[in-house]
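Every protein chain but one is kept in place in this view of the complex.
Coming up: subunit A.
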């Protein structure tokens, strides 16, 4: 405190911001302001200079520009705090900011990281990061540190580890995925391009695996064949599949596989392997089976075309192997007969084994809470024993909620019906198309229309099976859509949800969507839930309503949650639900820290996650008097367990490595900011001054000249401004309409990284950019900048091919130079090489004029000179999205942006208004049609 000036906090994620803000506000130490990038410059300036100390959350891009333009004076800053140290490097924006600040004043820099493994990625990463941020001391607080352990273990929570066996098909799928991964890894090893040691299944479970592989392969990426690249992509897909296996229900999983087959089918390697066949088959079997009429099941099935609920999911039979149990099992299976083709679709609808366990757990907890009622009352009001269920994502949360408030069977059935309807729609569309082109076919005859089935022969093994399957699915779907219509009709006439036709349909899918939204904006809006009782967000033990109402969390009592049911199944559920304790669901993905808010007394970790474990530990340590029990739900012998265990190992290893590194670290003791850094020549410049002042200062530098470069605001996302500054060049940030860098009155540079180059060639943007640059500058330059750690070339000699192919980068570049012979091209090996080239190109030239540069290309009808606020005020990714919509061009997108506040608003504008904004009827119509079009089916 004291002293005045502000604390700058960089790159804080939203959740962390909230937490910091809360604590600061509570303690009343500092004012807190969130300076988003769309806060106008004038307003920002006011915040910077507002009297007493304040904590400001900033983005690096804005802060760097503000320091360079002297909107913020270093003397107004008390300290710099970086909250994602693992993302810093000597070329990153935060290092740039640290340097800009430290040049003037030896103000303290604090950097934090909670990703130990990210701090050991790459050679001496911790040390290099510290040097670039002017940090002298490294403090490590591993979990196994004596003090940390003592604090956290003083009153540890009670931990219950629940192992849930997976069903047979799940085990089968997992084995098959691991097989496929293994095969991919072996294949990858055979390329001799990667370090074998790093390539283990164990590592393959983590996202960081991709990084390991990419880091190894990037420098030689261009020499890799298509197959190797595909292998890398396949491994990523497989890892996802493995993850989703434990996360999503059987139907959703199958749906995902279906879409995967459509989007990846042709290219991927693993799809063709045997194990992938197994994955698809087993995934299907968890949902439904096709039985031939001559199979054993027919006799039973034919008599019962009505639908029934299946109850025994855990036994999860696989058709033929379990024929003896069939009679018992089959009765419960819902079955359908399709008279036309005479085969059967048997619904399996396997429930996730964890669902059942979760229910049982909740009941158990409820019972215990009832018994120990006295104990509960002794606690403070707020601690009325909320149960927190933590899942990976929002979707799982919603689904579990439904599972508990309604029944798992219902949830599965809903998913299944959605799946079938989706299928039906797909084929419906497809069929319509076909009908138009060919002669109309009879209803229900879909022969040959299954995407893979071209063979018309009914008896030809797999083909006919897939045909049968499709037909069966469609028959089932049409059954459901009829039901849905009925239900809709009924709902129209009787506006209550108490219909026997609670066989969903619209009525329930709609609330689901709204729920998602509400869930996201949670906390305070909760009370609204009370009204729509049909949606059952929270479940509550009926006896505790009074105590709970003073928390801001309102619930819906369980009785209202499911539609009053007519089946015995539902009746059972009701009883169950009544006995359940108050439950809150939390998505780990949302990255909010809810423990302090909800103060749960029981936490069920439905999807085990290391980070959350640490969070629980801290929560418990901070509330030592509070009783806390934690359940971990693991699938037995699953990759989930393996992943969890190796993530603990990884954390420890990372810390051990950091401790070793720390003992060997060479951080100059007198690191004072003035003498450190890549360019000792980099003396402080009077940032306050305008051109005139700095010009006079010429001669202080070894270069003998005070060079300056005008840089477009948007370029502060990249590291080049930082590196240029390191070389002692003065950076003038402005918003440029033409080009990215202006080196002199003659030289203007459009910079493209390799990815940018390909992308902007494809979008046609590069052509436009070059065109305008040529119009306004004598020496227009296209800078093609390669990345230091990637290969320096576009393609391997073998990839050049025998013929001139119009899509090849060579062809595109050739075409570009043919059309713009005045365009100069600079090829740069790296950022640093670029900076050197810039300096050498500038050496015989006059310094650029920022005011002139700013006006270049700005439409004169605007009249006003552009304020630098403008570029910052827009959401750049939304602009990119907008630019890609048909009909929107470089010349009209600005007008469109001015005409509406958001993309959502854009979609609602009438054609006439669009035409007005875009200045073209045709363009407006194209855009409108695109926005309103229905998405075609996946088959097309």
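A few remarks follow.
One rule holds in what follows: contacts are C-beta pairs under 8 Å (C-beta built on N, C-alpha and C of every residue); 3 or more make two chains touch, one makes a residue touch a chain; residues count from 1.
Just so it is clear, contacts and distances are computed from a predicted model.
According to UniProt, the chain absent from the figure is "ERCC1-like central domain-containing protein", selected among "ERCC1-like central domain-containing protein", "Glutathione S-transferase", "Oligosaccharyltransferase complex subunit ostc" or "Septin".
When you scan A:110, A:244 or A:794 for touch with the missing chain, the hit is A:794.
Residue in contact with the omitted chain (choice from A:171, A:813 or A:911): A:813. When the full complex is taken into account, the listed residue touching the unshown chain is A:886, out of A:13, A:225, A:886 or A:919.
Taking the whole complex into account, subunit A touches the unshown chain at residues 256, 259-260, 262-264, 422, 426, 761, 763-768, 779, 781, 792-797, 800, 802-804, 806-808, 810-819, 821, 823-827, 829-830, 833, 836-837, 840-841, 877, 880-881, 883-886, 889-890, 926, 930, 933-938, 940.
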